[in-house]
Every structure is written in C-alpha cells, then in structure tokens.
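As you look at this complex, bear in mind that one protein chain is not there, while each of the others sits in place.
Each chain gets a letter, A and B, in the order it is written, and its residues are counted from 1.
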Amino acid sequence: MSGRAALAAGAAVLVVLLFAPLLAPLVKLDISIVSEVLLMAIAAMGVNLLLGYTGLPAFGNAAYFGLGSYGAALSVTYAHVGFAGAVAIGTVAGLLGGLVLGPFLLRRRGIYFGLLSIAFGQVFYFVAYRYTDVTGGEDGMNIVRPAVEGAHAVVSDSAFYYVAFAAFVVCLAAFRTVVGSPFGRTLVGIRQNEPRVRYLGLNSDRFIFVALLLAATMTGLAGALFGLLIDFAYPLELDWHQSGDFVLMMILGGGGTVWGPLLGACVYVIGKDIISTITPLWQIFLGALFVACVLGFPRGILGTLEAAVRRRDAGRFTDDDVNAAFDPNAPVEVGRGA
Amino acid sequence: MDRPSLSRRSFVTLAGGAAAAFGAPAFLPRIGEAADTLKLGLLEPYTGVYAAEAEYETAGFTMAVDAWNARGGVLGRKIELVKEDEQNDPGVAAQKTRKLVNQDKVVALMGSVSSGVSLSIAGASNALGTIFMDSGGHSDDVTGKNCHWNVFRTCHSTWMETHATGYALAKRFGKKWFLITPDYAYGHSLETGFKDVLSHIGGTIVGDELTPLGTTDFSSYLTKVDAAKPDVVMVLVQGDDYTNCLKQMNQFGMLKKYPVAGPQVELEALYGLPPEARGGYWGIEWYYNSDKTLGKNNAVAHKFVRDYTARFKKPPTARSCFGYVTVDRLLAGMAAAKSTDPVKVARAIENVRFTSIFNGSAYYRKEDHQLMWPMWVAKIRPNGTPGDKYDLFDVTDIEAPEAVEQTVAQKEAVCKLGYP
Partner (left out) sequence: MEHLGPQLFNGLVLGAFYAIVAIGLSLIMNLTGTINMAHGSFMTLAGYLAYTMVLRGTSFWFALIAAPLIAVIVGIAVERTLVRPLYRREPFYSLLMTFGLSLIAEEAYRLIWGANGVPFAPPPALNGALGLGFMVFPTFRIFIVLVLIVALIALALVLTRTRFGLRLRAAVQDTEMIAALGTNTQVLYAVNFGLGIFLAGIAGVLAAGMLGLSPTSGNALLMPAFVTVIIGGMGSLFGSIVGGLLIGVAISMTTLFVPAASEVSMYVLMAVVLLVRPRGLFGEEGIFG
C-alpha cells in the first residue's frame, strides 16, 4: 500500500512541476529559476549516485558541469549548431571528461578520491580561465540561444522549462532504474564493504567507473542546459565552489535518497534567490541554514524526516544514526526509495 | 523490497517543504512597494570582492533617483530602485535579470562592476528587450563585438583607459615603456591598447612582463626594469596584485627613480593601501575634488559632491559618478521619449549632448552606445591633503573622448546594434 502511496506522491510532485510555468508567477518566482532548480537537481543527482550511494566523495563534479556548459557554448559560437546539437555536444563533453578523469580517480577511494577530484577540477577551471582567446577567459563567453534544428523559433524561457523538465524526468527515471537494479545494489555494496564485493568476484573498479560515467554524463547535460538557460559560460562554473554547491544540495536534501537532490536543490536555489533579494546580508542566513541543517537535519531534510517517521522518535538521534548515511558498516536497505 | 522506505508521510513532507519554498515570496512584500511607481532594476555585487565598489555605485544611483523624485519623478510617476545582489557571478546575474524584468516588472536595468557580469546581463536583457545601462563593467566587448541596441555603457572602455593615459604619459615622460601586465583577459586587452598607442606615436616597449593573477612577489620582474632603462614603468595589475606590486616598488625605491603609471586606479582600492604603497600617475574616471574633473563653474557637480559627502559621510568616487550619470541619463531619455518603450528610450538617449556632474559635455555615441566623456590622469598624493585623508588625487591631465576611443568606422566593423 505505502509503495503505491509513495508512487502517488511522486506523481503529485511531477504534476506540480508540470504546471510550474502557471504556478510560479503566482508566488512571484521566475520560471527560469525553477528551470535552474531542475538542472541543479540533476547535477546533485550525479553527486548522489557517487557519494550518497557508492560512498565516493564527488568533490569535483563542477568539472563535468563546466565542460557541458562550455561544450554547448563553444559549439554554438564556433560551429553554429542548433539547440539540440548544443545540448548533445555538451552532454558528450561531460561524458568525455569522465572518461579522461575516471582512470585516475578510480585508483583512490575515500577522502583521497574527493581530493583528487578537486585537484583535477581546478585544472579545468584554470584552463578555461587562461585560454582567453577561445573561452573569453575571466570575462566568460556570451552566446545567443540557438533555435531548435529545423525550426526557426527561439526557445523561450517557458519552452526551455519543459526541456529542463524533460531532462529531469529522464534523469530521474534513469536514476531510479539504476539504483534499483543489481548494478545499483552493487554500488551500495561497494559503499558498505568493497573488499567483500571484490571477494564475490565482482570487479568493483568497473562498477565505479560506470557510475562515474553516468554521473559525468548527467552533470554534463545539466551544465549544457544551464549554459543555454543563461546564454553564458564562465570559469566559475568549473570552480570547486560550484562542486561544493552540488554536494551541499545533496546533503541538504538527503543523501542516498531518490528525491533528496530535488528537495535540496529547491531549498538551496530558491532559498538563496529569495533571501538575497530581501537582504544583502543573505550570506549570514545561508550560513545559518548550513549550521541549522547540520544540527537539526543531520541526514538531510528528507533523510531525517524519513528516519524520524520510521522510528516515530523525532529529534532523538544518536550520532550513529546520523553517520548511518555514510557509514560503510551501517545496515542500509538496498535501493532505498526506489 | 517488501517495505519501500520512502513512506507516504515523508513524501507529504517533501511536497510541503517544496510548497513552503515556492510559496514563501508571496508573503514577503518588497519594502517600499507602492502603486504606479516606475521601477528600475539595479544589479550590483553587494557581496564578494567588489562589494565596496557596489556600495559607492549604489550611493550614486540613489542620489540621482532622489533628485528626480524631488522634482516630481518622470512621466508623472515616482521612481523606485529595485536592488538585487548579483554576487559577482554571471549566472546569478542572468537569473536576477529575468526576475527583475518578468516578476518585478522593472522598465530598465542598470549596474554591475565586473565585465563578465556586464556581458551576461547585456545578453539576457537583449533577449528580454529591456534597456540595460552598464554603469561599471569596462570590457571593450560591451560596446564592441557584443554590443546590443538596448545596452548603453557609462564608464570608459578599456581602450579609452589605455589611450587616454598612454597619450598623456608619453607627452609627459617619453615613449620607452616597461609593462607589468596581469596574464588574463583584462590584462591582455590593456596590453593591446598600449601597443596601439605606441604604434601611433612611434614609441617602444622595452620590457613586457606577464605576471600570473595572484602574484605576491614582483621582485623578479622589477629587477629587470633597471636594465631596460624605460621612461615610464606601466603597472597594469589590479587588486591585491596591485597592492603587492606597489609596496615592493616602494621598498626597492623605484617610485622615486622612475615615473610609475597605469591605465586606471580606483579610489576604493587606494583606500585599502597603506600610504607607502600609494604613488605614481594613473588614469582616473572622475574625481570629487578638482576643477579639471568637475568643471570650474559647474554648480551641479559641486552641489553633488557636497550633498553626497554630507549624506554618506565620505566623498564620492568615480563609481558614484557612474551611478549618478547612468540613472540621470536614462530618466532624461524616458522624459524626452515621453515613454518607457525600450526602443523609443534608446533612440532618445543616443547622441544627445548633455552636461552633468563632470567637466564639459558628453553623449552616448549612436553607433556603439559608449558614453563619450573625458578621461583624466592624476598623480597620487599618498597621505591626502591636510584635513582630508580621502583627497588622494592631484589631477594633471584631461583627454577628450574622441581622441582616445576607437573611431566610429572601427566600431562599426565589429558592432552591430541590431535594433528590432
């Protein structure tokens, strides 16, 4: 029964999103910021796959995001491709980034994987920053949003929203399928006990590599669409701060849950947008949000509430409960939320 | 999976959380919202490294808006500034642009400090068909290859900065220059500008050191200066690098040995430097305490400086001037067009000569929408003047805009305004 209820609730969220272009203006939100929420949710999903499920601290995912963004922007500027072509090229750029970095990243686990990710990410950042002739360097590069191939109409901001929505639904479906599949269960197994997975005869490196490529592709797609949403590509998209934002969104929403990244992206992007409009002191509130999240919602908003409901014992966590989201030895139901 | 762990309850909470996030702004009315005011969107980096510049620019905007409101506003409506923090991030700026235009219904946009943000707002505002007055982003591209019919720029272009200072300094000191150039986009365009100046006057570059952003030590570059025997040492680096470079030039005694100069320096940066790192000749874009910049009998300018200083307890900077001129000319354009229609307003701003709070008259050039106004060169007084610690510039030269900006023919080759 509750499985059906969850499905219904998920469908309800998707229906709300489907009508967002009509609903958002009622609460004075621009539809493009809702598009951004969906794109950030896709990127946070990429972190979720690596960190939330597989236990690999993906601290450098902005590299794929920026590759996607620059891939789209450069192909529009220099090859004059259409909208779909730009999205495709950006997504492939993200995938290629994963293919290039994967073999190096695979060699390390734990915090070292995270640090290595940051290091490689920064290399991409400085390339974009320095290669002024091609990328515009620090100033970034303007693009004019191209028309869809064959059609001559420019993609309007509301039409764009549905592109982002479609991308989100595809990624969400893929994500659910992946984490619910034997492959996804193996990823969770790797997080819990990698030596045992290897002992069972599975080449964990190969699983991690595929997960990495999936995350890189998704993040590249998000980056390409983000570049086309704001009609701009710039080096900060590749910086470690951007990677950090993705991780924060995932943790905020709830790591290791299917819907956590969406919730996290929603709270982070819209919260920041609203607070920074109300007060120039928004950083204080954003900082306080992190502090409150750590103290009050240690497993992310969704993860904490979920656990609270399950135990009917809200607010009485032990630290071990809190760590369970990341603890390799904690009992975790496989394919949680799927 | 006999028990899917994502229960109905948590989904209800998820939906509730999302609804709260979406719904929040509806309950938060903007401060000062009133019926039938004319809203202008102001995008400034109130957080991040340019926060100080943003403060001064905003003060200038506020002064001009208050002056217009005191005269009854424009088109019979009071003017309201709707401020947004663009966070010095082009992506945030593009999104805030949409928000201001689509949700807050502003009739025009203004602001920004960094070139990247200006370019991003320019692109987004063009797609939305809304006027954007770039008050403070200096990249040539804003009124060059990325120009748009709806974008006007108040501050000087990089080209103007290099040419104004280049010609003035060559006259004053000589034609053999040593350049210390920051190795990124802005530095490269300054370098190109100076090379163009030298090609016109037959000068030479006797040394050109490319320094990475974030260089803390300039001694290895500075030691090359003696061997090159330049007439002028041109310092093109900015921000913290500028601080370090000047501090070390002082420690090496070079500020006394060579004329040290550069295309541009801002008071905001100088206030953050200890006196011993202040020195040399610099291009400046306006100054509050000189007849050369304000105009000897320009009552409006002198009143602006007096009122501003009384209100904000410190004198205005060039950024304040950008803000004032920008919104003043935008409103004058609306008054002349008798409309807020973007195309009509843009046409009404083009090529109209006006006087303002600076010396002489100026106009936004029809072909590229660059404000054609003078630029100045000043010598730094490290400790200010007795009784005024802010008074750091001794203005020495004034350069007319037509002589220092690219010609109409040059601009038309790269810039297509593309009116609808």
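Everything that follows uses one rule, which is that a contact is a pair of C-beta atoms (placed from the backbone, for glycine too) under 8 Å apart; a residue touches a chain by one contact, two chains touch by 3 or more.
Keep in mind that this is a model prediction, so the values were computed, not measured.
J.: Would you mind spotting which of B:T243, B:T326 or B:Q370 touches the chain that isn't drawn?
T.: For the chain that is not drawn, the touching residue is B:T243.
J.: Which residue from A:S32, A:S69, A:T91 or A:Q122 sits in contact with the chain not drawn here?
T.: Here the residue in touch with the unshown chain is A:Q122.
J.: Spell out, residue by residue, where the missing chain touches chain B.
T.: On the chain B side, contact with the omitted chain comes from 47-49, 51-52, 54-55, 183, 210-217, 219-220, 223-224, 240, 243-244, 247-248, 251-253, 268-269, 271-276.
J.: So that we can see where the missing chain sits, which residues of chain A does it touch?
T.: Where chain A meets the chain not shown: residues 104, 107-108, 110-112, 115-116, 118-120, 122-123, 126-127, 129-130, 240, 244, 248, 251, 281, 283-284, 286-291, 293-295, 298, 319, 322-323, 325-327.
Keep in mind that, in the parts below, only the chains that are shown with their structure count from here on.
J.: Just how far, in Å, is the C-alpha centre of chain B from the one of chain A?
T.: Those two chain centres are 35 Å apart.
J.: Could you list, by residue number, the parts of chain A that touch chain B in their complex?
T.: Listed in rising order, the residues are 2-3, 5-6, 8-10, 12-13, 16, 23-33, 36, 129-130, 132, 136-140, 142-145, 154, 157, 226, 229-232, 234, 236-237, 257-259, 263, 266-267, 270-271, 273-274, 276-278, 280, 282-283, 301-302, 305-306, 309-310, 333, 335-338.
J.: Which chain B residues qualify as touching chain A in the complex?
T.: Those in contact with chain A are residues 1, 3-15, 17-18, 21-26, 28, 30, 46-47, 83-85, 87, 89-91, 94-95, 98-99, 102-103, 115-116, 119-120, 122-124, 127, 139, 141, 146, 183-186, 188.
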